[in-house]
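All protein chains but one are shown at their positions in the complex.
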Amino acid sequence: MKILDRNSVDLFFDALKRQGFALVGPTIPDSAIVYDEIGSSADLPVGWTDEQDGGTYRLKKRDDEALFGYVVGPQSWKKFLHPPSLRLWTAHREGKGFKIIPEQDDPPKLAYIGVRSCELHAIAIQDKVFIGGPFLDSSYGLRRENVFIVAVNCGQAGGTCFCVSMKTGPKATAGFDLALTEIIEPGRHYFTVETGTGRGEEVLRDLPYTEATEADPATVERIVEKTVSQMGRTLDTTDIKNLLYQNLEHPRWDQVATRCLSCANCTMVCPTCFCSTVEDVTDLSGEHAERWRKWDSCFTSDFSFVHGGTVRPSVKSRYRQWMTHKLATWIDQFGTSGCVGCGRCITWCPVAIDITEEVRAIRETKK
Amino acid sequence: MGKRRKPKLAVWKFASCDGCQLSLLNCVDELPALAERVEIAHFLEASSAVMKGPYDLSLVEGSITTPRDLERILQVRRVSKFLVTIGACATAGGIQALRNFKDVKEFVSIVYARPDYIETLETSTPIADHVPVDFELHGCPIDKRQLLEVIGAFLIGRRPNVPSHSVCIECKLKGTVCVMVAHGTPCLGPVTHAGCGAICPSYHRGCYGCFGPKETPNTASLSREWSRLGASEQEILNVFRGVNANAEAFRKESDLHARRND
Amino acid sequence: MHDGTIKVKGLARVEGEGGLYLKIKGGTVVDLRLEIFEPPRFFEALLRGRSFSEAPDITARICGICPVAYQMSAVHAMEDAFGIEVDGPLRALRRLIYCGEWIASHSLHVVMLHAPDFLGYPDGFKMAKDHPGIVERGWQLKEAGNEIIALLGGRAIHPINVRVGGFYKVPTKRELAPLVERLKWAREAALELVRWTAALPYPEFEQDYEFVSLRHPFEYPFNEGRLVSNRGLTISVRDYENQFVEEQVPHSHAMHSRLIGRGAYLVGPMARYSLNFDRLSPLAQDAARTAGLSPVCRNPFRSIVVRSVEILHACDEALRIIADYEMPEQPAVPVRPRAGMGQGCTEAPRGMLYHRYRLDDEGLIREAKIVPPTSQNQTMIEDDLRRFVQANIGLPKDELGLRCEQTIRNYDPCISCATHFLRLHYDRE
Partner (left out) sequence: MEVFSNRIEESPAGGPGFFNPWIPHTAEVIGKRREALGVHTLRLRLRDEGVRRSYRFRSGQFNMLYVFGVGEVPISIVSDPDESGVLDHTIRIVGKVSAALVSLKKGDTVGLRGPYGSSWPLEEAVGKDVLIVTGGLGCAPVISVINYVANRRDRYGNLKIFHGVKTPKDLLYRARFHAWQKHPDTEVYLTVDHPDLEWKYNVGVVTNLFREVRIYAQRSVVMMCGPEIMMHHAVRDLLAQGLAEDRIYLSLERNMKCAVGFCGHCQFGPAFICKDGPVLRYDRIKEWFGTSEI
């Protein structure tokens, strides 16, 4: 473990840039913290924090100058790895036939600054979907290869966080190049740095770091412990797969359907939801065609459309698909839960539907 | 390709503000290509030249509000092979459908000194209430990219990419921060049909539903949330009684609030 | 034509659905009606019971061609009622979005709807075959106008960003910057357009109008000013209804707007121009003079040149506003509704547009009155037609019909807006 002073953060960023990475990280263009290009530590939400609960999110000023003193916002890193809309290929007529031209995909090298532990797990989960099976999604694969991950251990938990329940946080344990813990003491503002990869170590090499003292790991542990104790939500995952498999006809689904808007916000903000649709488009001449991929959601009626109608016409069945997929069928499909406990789906649901609450309700009255 | 007969395009107007037709004229960059591909056979707003029908593709703007239009829409249907209604007026009755909730005679006398000259129906109704419609394009006004999409899809014979899901999905695809969650601003986006590109939230205001109801809109749940955020019954009533007041899901919800308001 | 009737069933290249009925007997016009098929939509009635804050969104729907004008008159009327002053950059942004609407609306009319009349084409598409450069330039000008509206308003038709007190969100300086290049081009293009339209062939048809428009102490009028005329009228907008009435006249079923004790009057670009020539930007004044347009224009056929001059002025004005712009702290001034009456009058592309609202203490609309420009010009259009036909009565029927249509298009009438005034008489044969 090494120590990097607050004042060296920009040197650190510059070192990443020298390695050819553009930086993306948390920033406040508007009324929430979102991931976007950043140039220096000044672009981070310095001194800001967020207050989150079901259906509400508010930015608040902190009484210190913390760089990472907040939790996760509405966006996740999937917006870079699995872009919301992407052209897959173009085609044009040629004689009696046509020719398909694959998209020249040349994603930039990006350093993700401030990836939380739950998000590391989310990335690992999407890795399984897109590059872990018999088929490889080349657009994801190319983007994934080009990423340098700077994780941050959470110094506080949000009102809708439940990573402890999902065993995905708050401390980053794997999947990063470097992991930081922000420590603010009277008169001192610094970061502990753990290296996860050789690449990470290399970036550190030229920086004015010091070696950690014996006390530092303990400080980190203390911070993490404090965060654990603040978790806004809990979700009991005991035998959750069978719980949901056996309660596909539970009356709770009808109940949640009276509140659910099927607006799809939960799936859009979810860092593991991977679903997409494709759109075939043509120009007016009819000589050129393109295929685009766009994020899609199991909350729409088109999602399950087959000739003659949609398979899931009711909101009840759509909510059930979302929740059983996240927490149960995902386990059969990919060997892990599809939920990392980041709480986004709770915060960003306009009517504050809470997945932890829904599980509790079913568990309490299960078949 | 060149030798094929060009499909004939017709644009028709009923009770409306002309904005949806204008959307076609706003496709500045695409109009030359369109004029190459189709014969603009009937488009009074833009041209005095009128070709005889039948027309391969008819775009119909406006709602049915007069006895004369009741007959005219039948005629339009007869001469149209593929009929697409464009805009909130044609697909839901438009803002003028607010008369459907009132006594139209009173409306006439408020506006006109000599009500007896006014020939009007009790209601303003969408085209699909009177003739079969092949495709409905929503919006007040329609979005010009969507209009081009529908025309392009018609020309090549594919389904237009005009999803009927919520505006929320467009917010998220764009990266717009939710005004409902992050500001507490009531927003109709969760029950509103996508298509505009989530304009209002990106200008920090709540959606007011100009694209009409999405598929499976849960208006009751959203109304509850609006009141939780401080909207009055009157405000909720009014927002559902906007340009798509007569669209079924919005009409039903507003009727509930109207009853509660009484 | 000695005897007979002319019926133009669907008037083309005007916004909205109208027709013309003309009857000539023994070489004189015995009946002439501009007929409106456009169904009534009862906006004044349906505004009752709505909140003041909804007026800009609802009245925009009166007309898709000039929604900004409706929004502007509505917000001014509301602010008048609440005693609110919107000034500084917010006021400038309102003028900017109005520039966008003038540029877009005028360009469409000049190039696509009106010019074909002078050159003998049924539409701009056919005209484009022989004059591709002219038509393309017109499209691009229109697009430049639309870009302003879309940037400030969210979209070009029925913008969503206008509210009582200001805007929902205001642009940063950086966001406005991309408009500059576009507008510089547009200004050049408008200059060309003035030259080009000035060279079109015009019939001799000078008329003696009473022009009415807003007049502002130092600006070419958009949003504010006093109502003035070339025959001595000068009143505040508050007095509008003391001076103007909608009268029913015995020879026609149509409601006509008149100046009390004086009769018909003309609003729109020609009136605005003739009353405010001195307020045009120097560039626009020069361009008009060079093009041979005198500071007062009385030939309605030349209104096409006047519109082009106004496009030029709007481009110039927009550039000036962007150059001076500083982003305000707040996108809108605070609004506290109170009971009362509010009036607003602004200059829509087609002329002055008057709104009056009576509100209760919660800001709900109790009464609304809207007087759009086209209905104010209604009498003038028919008068012009009568005079024009009388003067050209020797023309063959078809030719006369076409000339009548052109005469109507001189006014760029917007029938969708006008319906509230017009008689609905269906000539069913």
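Should a chain be cited, it is by its letter among A, B and C, assigned in written order, with residues numbered from 1 in that chain.
We take it that a residue touches a chain if its C-beta (ideal position, glycine included) is under 8 Å from a C-beta of that chain, and two chains touch if they have at least 3 such contacts.
Here the structure is a predicted model, which is why all the values come from computation and not from measurement.
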Among the chains presented, those that the missing one touches: A, B
Hidden partner chain, touching residue among A:Gly20, A:Gly39, A:Pro108 or A:Gly133: A:Gly133
Residue among A:Thr192, A:Thr227, A:Thr282 or A:Thr356 touching the omitted chain: A:Thr282
Positions on chain A contacted by the hidden chain, ascending: 88-89, 91, 93, 96-100, 102, 129-130, 133-138, 245, 248-249, 274-278, 280, 282, 286, 289, 291, 293, 296, 298, 302-308, 311-314, 316-317, 320-321, 324-325, 328-329, 332-333, 335
Touching residues (missing chain, whole complex) on chain B: 156-159
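Just so it is clear, only the chains that are shown with their structure count from here on.
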Pair sharing more residue contacts (C-beta pairs) when B-C is set against A-B: B-C
Centre-most chain [mean C-alpha coordinates]: B
Chain A and chain C, separation of their C-alpha mean positions in angstrom: 52
Separation of chain B from chain C, taking each centre as the mean of its C-alpha atoms, in whole Å: 25
Chain centre separation in whole Å, for chain B relative to chain A (CA means): 37
Chain A-touching residues of chain B, taken from the complex the two chains share: 1, 30, 33-34, 36-37, 148-149, 151-153, 155-156, 158, 161, 163-166, 168-169, 172-175, 177-184, 187, 189-191, 215-218, 220-222, 224-225
Partner chain B, residues of chain A touching it in the complex: 30-32, 34, 55-59, 74-75, 79, 84-85, 258-265, 268-269, 279-286, 294-295, 297, 299-302, 313-315, 347-348, 350-351
Residue numbers on chain C that touch chain B, as the complex places them: 10-17, 37-46, 48, 50-51, 54, 57-58, 61-65, 67, 108, 112-113, 116, 122-126, 128, 139-140, 142-143, 146, 154-158, 160-161, 163, 167-169, 246, 248, 253, 255, 331, 364, 405, 414, 416, 420, 423-426, 428
